[in-house]
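Worksheet: one structure, shown below.
A single protein chain has been removed from this complex, and every other one stays in its place.
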Amino acid sequence: MSGHPDGPGLPLVIDTDTAADDCFALLVGLLDPRADLRAITMVAGNVGFDQQVENAFLTLELAGRAGQVPVHRGARQPLVQPWISAEEVHGDGAGGLRRTGDDRPDAEPAQDALVRLAEQHAGELTVVAIGPLTNLALAVRRDPAFASRVRELVVMGGSLNGRGNVTPAAEYNIHVDPEAAQIVLDAGFPSIRFVTWDPLSLQHAVFDAGRIERIRRLGTPLGDFFVRANQASFDFDVAMGVGGSVHCDTLAVLLALDPALAEVERRYDVAVELAGTHTRGATVFDWHAPRGGNATAIERIDGERLFEYVLRLLSR
Amino acid sequence: MSGHPDGPGLPLVIDTDTAADDCFALLVGLLDPRADLRAITMVAGNVGFDQQVENAFLTLELAGRAGQVPVHRGARQPLVQPWISAEEVHGDGAGGLRRTGDDRPDAEPAQDALVRLAEQHAGELTVVAIGPLTNLALAVRRDPAFASRVRELVVMGGSLNGRGNVTPAAEYNIHVDPEAAQIVLDAGFPSIRFVTWDPLSLQHAVFDAGRIERIRRLGTPLGDFFVRANQASFDFDVAMGVGGSVHCDTLAVLLALDPALAEVERRYDVAVELAGTHTRGATVFDWHAPRGGNATAIERIDGERLFEYVLRLLSR
Amino acid sequence: MSGHPDGPGLPLVIDTDTAADDCFALLVGLLDPRADLRAITMVAGNVGFDQQVENAFLTLELAGRAGQVPVHRGARQPLVQPWISAEEVHGDGAGGLRRTGDDRPDAEPAQDALVRLAEQHAGELTVVAIGPLTNLALAVRRDPAFASRVRELVVMGGSLNGRGNVTPAAEYNIHVDPEAAQIVLDAGFPSIRFVTWDPLSLQHAVFDAGRIERIRRLGTPLGDFFVRANQASFDFDVAMGVGGSVHCDTLAVLLALDPALAEVERRYDVAVELAGTHTRGATVFDWHAPRGGNATAIERIDGERLFEYVLRLLSR
Partner (left out) sequence: MSGHPDGPGLPLVIDTDTAADDCFALLVGLLDPRADLRAITMVAGNVGFDQQVENAFLTLELAGRAGQVPVHRGARQPLVQPWISAEEVHGDGAGGLRRTGDDRPDAEPAQDALVRLAEQHAGELTVVAIGPLTNLALAVRRDPAFASRVRELVVMGGSLNGRGNVTPAAEYNIHVDPEAAQIVLDAGFPSIRFVTWDPLSLQHAVFDAGRIERIRRLGTPLGDFFVRANQASFDFDVAMGVGGSVHCDTLAVLLALDPALAEVERRYDVAVELAGTHTRGATVFDWHAPRGGNATAIERIDGERLFEYVLRLLSR
């Protein structure tokens, strides 16, 4: 039950540091008939780069889409600074599961694939970035026309003048590559929509123990995968004082397919702090938007609808 | 004529950039019998320095305490950077009212008064800082023993990993003198308690039109003063999207007298961003507190209790 | 007519923001029989990007090498920040001269050409970077093996703990793209040698009015070109208090071909200031080299030998 590569779905690329919630976000792109996922592009982030590639292929297998969507390898480290691991959060990001097939990544680098697909689907391509923005930044610098050809970029990253996670001030995806994030914000994308960590995801995208239990009771292979791959980050987030695991990556892909999920949104001038001693990687959303706004923050979603969607997705 | 200079009140200094809410905060220190206000120290902040001094004397008169509490002039500009006015928020900070008397400020500089009072009331003095922290920082550098002698310092300033007001990332009092704030945080005060702008004051210390109307209906001189001196900042805050005027300074003094008003508080390592391009003056509250904590954030108060207190105070 | 494309010359790429001294540096790469110039790669820098491309083709024509060396277009702006022009220094960088031919740039982007040539000439390729380091940084991020395959990178840029030119603290090439410079320094090139602005070039690579006159008297087409294309920067540098025009780019290419020109050199840990208010783009050469050194600074050359070489080159 998929077969929409040639269907009327939204041409989509997911740029991902595949571990845990990234896997579930890929499932949305792979299984939702509204999506026509043209490529998965890999970026240095959560866990070791090669492990991330394995996790992407594993997810393709579990979705029954092995061999149908190319996986392109991109930046193995952030633009300027060294890689910052989040393995203490995610473990291997797949709950120890291993794929059975032996598909290989596409030879085309991620930045080239992004540039090519934006050209092929000019004005129609949606990119959902659920890892650090290194690949996007490299595509922007590779082709000055790239950004203008992307219909919409959905970014999971940053906080709306709120708290971070990896530091008090910075969310992981932006903290890992602040320069890349700034490049993307300056690039002239026609539309950037932000799914932030705080407050949006902390308020509306947390799956508590009760929700996880409901997923477990599905008894489906995808449900079992979810519970298993999610365990490490669930435990970590709970230890950090969050009431469950946070499904911001999944939310980002769903929002690309279902914009109406957003109940409130607002336009801002967004900048990334590149120079701070304590705040490097913080996202600063200026509500005055003196430069006219370069991005839109999703400020409220229907979190129950997100959970019900995931439940349905995993029940197949 | 309250007559508690020799009473059992809490020995108190209020360090203030007197305009609007600072005036009301002074009223708490001047009229609440639990307070023994030893000095008012003036610091560069909201409005022109000499206007602030006028506003302090006006408040003394309105409280019926003229001539009973010395007013000491302190820093006319922040420690390192130029002064940043908030006159667009406050106007003159007194609704155009003028005092009738001609008391003069005390000749002793604010930093000297702070050092002297901490020595005289060693282990017993409470300082409530409701302006930029310049005077406090100068007292810290003047006398290495100063901080250790202050029983408690209550600071109105910063945000708890939240939004700012004067910039998206920074609250006014800290933004005006970030270096002073960092000096105070590093000084070894036995207790620093923070009344932050966001979320505490925005959630619990906003007086909306209904509350202002209730104050107006008191028909007392103090109530009339409140409404009039408050008008400019009420209008400004409402235009900024806040639902009324924010009474964080008043809250800070009341918390010094009535610690039980705080329903939730937590210890943090707090640092001030001194180097950021977009975040200079942001306060960063590290919940891991790897250095053991240097300050406590008030995280929830009973806002209704604050308002009822103010109503009673102004009804006399 | 040198005819050494297949000869035993040093496989070489010159990465350039072609204007004035960059043209003369290209002449060295095009005419010196010790060089086997495989590509000219263009980077945003001195003057408008398309003008720079014109200047490169003009230089190829004047050297009699039109059609023999490919010109690859690279980054049209720095990695993170906007482009900073130096047109007030250089004018059009060619003294108003125009080429007669209509050769087109190679379709392969500069970063791809750099990666490909480093692979083809692994361990043998020399790259001389005489503009901002954007293309080099993009090649480093495109292929993690790129840096290790380059035999030597000669960089014209920065100052050895000395003065800048475009700001008091920063030299133009590094100031225009500080992040790119830091990426290059961190990339693991087996050898990076720096030709700095201060003190090296200011002490040993200045052509004063007397030297320019000697070039003019050559009466050759190349000599005439030199004098004409050099006029704007000569005038600018003299107005800035330098005793003539500075030929640091030419020096860099010559040093690649003739390492013995360097009389003193020393290994340093070099870092680029990315965060300073007044010093962004400054190069900091740590003589203690606590990390073992990542680059070598040329500290003295025989300036007379440089001039005599240029005189011979232009006399053909």
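Letters A, B and C mark the chains in the order given here, with residues in each chain numbered from 1 onward.
Please note the rule applied: contacts are C-beta pairs under 8 Å (C-beta built on N, C-alpha and C of every residue); 3 or more make two chains touch, one makes a residue touch a chain.
Every value quoted in this text rests on a predicted model; they were computed, and no experiment measured them.
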{"item": "Residue, one of C:164, C:223, C:244 or C:303, that touches the chain absent here", "value": "C:164"}
{"item": "Sole residue of B:14, B:75 or B:174 that reaches the chain not shown, by the stated touch rule", "value": "B:75"}
{"item": "Among C:30, C:274 or C:314, the residue in touch with the chain that has been omitted", "value": "C:274"}
{"item": "Touch criterion as defined above, residue of B:33, B:67 or B:144 at the omitted chain", "value": "B:144"}
{"item": "Those residues of subunit C which, in the complete complex, touch the missing chain", "value": "161-164, 167-169, 198, 241, 271-279, 282, 284-287"}
{"item": "Interface residues of subunit B (partner: the chain not displayed)", "value": "75-77, 79-80, 109, 111, 134, 138, 141-142, 144, 179, 182-183, 274-275"}
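Operating definition for what follows: only the chains that are shown with their structure count from here on.
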{"item": "Chain at maximum distance from subunit B, centres defined as averaged CA atoms", "value": "C"}
{"item": "Chain whose Cα mean lies nearest the overall Cα mean", "value": "A"}
{"item": "Homomeric contact subunit A-subunit C: same or different residue positions, threshold half", "value": "same"}
{"item": "Fitting subunit A to subunit B on CA atoms, where both chains share a sequence, rotation angle to nearest 5 degrees", "value": "180"}
{"item": "Centroid distance [mean C-alpha coordinates] between subunit B and subunit A, Å", "value": "43"}
{"item": "Separation of mean Cα positions, subunit C and subunit A [Å, integer]", "value": "40"}
{"item": "Per-residue overlap in subunit A, given as positions that touch at least 2 other chains", "value": "274-275"}
